[in-house]
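Quick one: the structure is below, questions incoming.
A single protein chain has been omitted; all remaining protein chains appear in their positions.
Every chain is named by a letter (A and B) in the order it is written, and numbering of its residues begins at 1.
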Amino acid sequence: MAKKLRSLDHHTQVRLIPSYVLVVTWAIFTFVLIGWVFFASFSTSQEIFSDSMFKFESGFHFENYIRAWNTQKVSVYFMNSLMYTVVSCTSIILIASPAAYVLSRFKFRGNLSIQSLLASALGIPAIMIVMPLFSLVSRLRLTNNRWLLIFLYIAMNVPFTTFFLLAFFKSLSTTYEEAAYIDGCSPMGTFWRIMFPLVQPGIITVTVFNFITIWNEYFMSMIFANKPKVRPVSVGLFNMIQAMRYTGDWGGMFASVVIVFLPTFLLYIFLSERIIQGVTAGAIKG
Amino acid sequence: MKKKGMVVALLVLAVIATPLFAGGSAEDAAGKKTVTYWSMWNEAEPQGLVMAEAAEAFEEETGIEVEIVFNGREIRKTLQPALDAGETIDIFDEDISRVNSTWGEYLLPLEEYVSKSYPTTGGESYSDAVSTALIDLARQAGGGTLKTAPYQPFAFVVMYNKDHFNKAGITETPKTWTEFENVCAKLVQAGITPITVDDAYMAAFFGYNMARLAGYERTLEMANNNEFNDPAVLEFGKIWSDFAKKGYISKKAASNIYPAGQIEEIAAGKVAMYLNGTWLPNEIKGNAPNFNWGAFAWPEMGPNGNGTEANNYGAQCFGINANSQVPDEAFQFIVYLTTGEWDSKLAKESLGVPMGKNSTWPKQTAEAKTIIDNTTTWMTWAAGMENLADVNAKIKENFSKLILGSLNAEQFYAAMNK
């Protein structure tokens, strides 16, 4: 039996050749695309718009990075995004996991409707909610306020995260709670001390996913953060690209692109398994 | 563990380095006044760099703090909702038409302010110290009352590569359409593509052609009614499909996403002419530092249209928010930027024109000055062809197709009237 399967495996590899060709081409294309930006970030404006970019006749221009970091405010955008994502990812978990826990554990009227409401949030387009939010926020004079942005990032991701964590809590055995009850632990204490740590894998997965979503979020940030001081990287990047059209510093622009892209890329290299889990689990259930 | 420590350190840094509440009041506890200026420039642009520097010097001299919010051209989207929301904005700027018409209702009239003299105006009133022509233009744009302070004047003209013209043996710039055709023919002979355009300027290109073929009034009428059943439209189709066939307009023009044309064709030295603003040398000086610029007015095209005396020229304009708590200080900063030392510096760094009387234009755009002086019919931006999003989109699509030959003149006319 095993032998037969192994020979089948050989056959499979042969039959998979067309697949290999396509997949490898696709992968190479992806690398070339990203590689080009990387090379461009070390080049000059004149070289980028010519056939000879990859030759680096005038050397590697590391100063593009210094210029991008200083004059283009990448440092500001970067720090903003870092703060927004860290604070909101943490808060999302603190809000979503208790909610997911009670929804998964307790029977009460409206439980199922709440679950489907939360799931439906994924389908509500940003265009549907942006106008009233903007009007509310501007009447409260809260545009360009960091806390407001963080609140939006949190609120927009809580429904999905709650829905995602539901499944993890459901899969936990109730014996943990029973044991805790016998030990005299309050239900809330039980949750924070026992149940919450048990869903750690789910929390990490969804947090990585949230991190990337918030780091790359564009539309809402564009509407609610138009002052450079409070802009996150995605909006900052678009503005830098727009600015570059008027200043012609293309090397600096691609350096900015790399700086913005790097954190998510590194995160992805180390945590791609987690991210992929997050996406697939989220999508299948959500 | 080390990694964890770093994350924590970064976090702490992020929180400390960023003041948590943005925005501010006009006056802080110590009684120091703050002027908030929402700028149309990006901070990395020469204009942005100079202004940031000027703001610092201004604070040192006067004790008034200027907070500049660099919006870039996105200010077209960000300013109005912010003004409606009552955000603290004292000064804002953009193109003369936009500030005066689109944002007109938010403006504080400035007549009183310009009649006074200031430390940098040499004893004269502000309006006497700066270019009278531009003040008049701004007054006209404000419907008879001066509501904005102009600076960075520009003209919309043909910007061309003098080296190309020399190489092709062209000694004089064209004034009539026959002369223009000759210029194109000579350039093609010399192996140079005569003209190009980017998607962003196609409507302006079309508008200029219409003004020369059918007259400015008629052009505005077509643009604002979205009706193009004019023989001039067909004529435009004939001319440019013919020119495209002869290689007088770059094929790439059909596919240029701004700023591909001005960078990959003009700055790269492949194409000679571009109907654009006098800001072009500044925008592409990073890609073509030693460009030999020349300028001439779009030539006359026919008996029914305007000639070279009709042009779009203007300036960027500062406006002061009617609700500003610090209008005096705001105007003081505008004066500081548009007179004396900083006026010259701003102009020099951006290859622009100073506001002072009798100021000279930089050599890259010097010829445009004569064009403005000879202009008797002032045209609005793009001769009105960008007033409606529908019209603009239609022009871009059909003109591109005309260039590529997928529409002929008749089909172009039909498509414009669909």
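We take it that a contact is a pair of C-beta atoms (placed from the backbone, for glycine too) under 8 Å apart; a residue touches a chain by one contact, two chains touch by 3 or more.
Everything that follows uses one rule, which is that contacts and distances are computed from a predicted model.
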item: "NADH-ubiquinone oxidoreductase subunit 4L", "Sugar ABC transporter permease", "M48 family metalloprotease" or "Cytochrome c oxidase subunit 1" - which is the UniProt name of the missing chain; value: "Sugar ABC transporter permease"
item: Per the touch definition above, residue among B:Asp199, B:Glu283 or B:Glu367 touching the missing chain; value: B:Asp199
item: Sole residue of B:Ala254, B:Leu275, B:Ala295 or B:Ile372 that reaches the chain not shown, by the stated touch rule; value: B:Ala254
item: Of A:Ala99, A:Leu149 or A:Val230, the residue in touch with the unshown chain; value: A:Ala99
item: Touch list for chain B against the chain that is not drawn; value: 73, 76-81, 84-85, 95, 97-98, 101-102, 199-200, 203, 251-252, 254-258, 260, 264, 380-381, 386-390, 392-394, 396-397, 400-401, 404, 406
item: Residue numbers in chain A that touch the chain omitted from display; value: 4-5, 8-9, 12-13, 15-16, 19-20, 22-24, 26-27, 30-34, 36-37, 40, 48-51, 53, 95-96, 98-99, 101-103, 106, 108, 114, 117-119, 121-135, 138-139, 152, 154-156, 158-159, 162, 186-188, 191, 212, 215-216, 218-219, 223, 233-234, 237-238, 241-242, 245, 253, 257, 260-261, 264-265, 267-268, 272-273, 275-276, 279-281, 283-286
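The definition used in the following text is that only the chains that are shown with their structure count from here on.
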item: Centroid distance [mean C-alpha coordinates] between chain B and chain A, Å; value: 38
item: Chain B-facing residues of chain A, complex; value: 45-46, 49-50, 71-73, 79-80, 82-83, 86, 134, 138-139, 141, 143-147, 226-230, 239-240, 242-243, 245-250, 252
item: Touch list for chain B against partner chain A, complex; value: 10-11, 13-15, 17-18, 20-23, 42-46, 69-74, 78, 81-82, 84-87, 258-259, 263-264, 267-268, 283-287
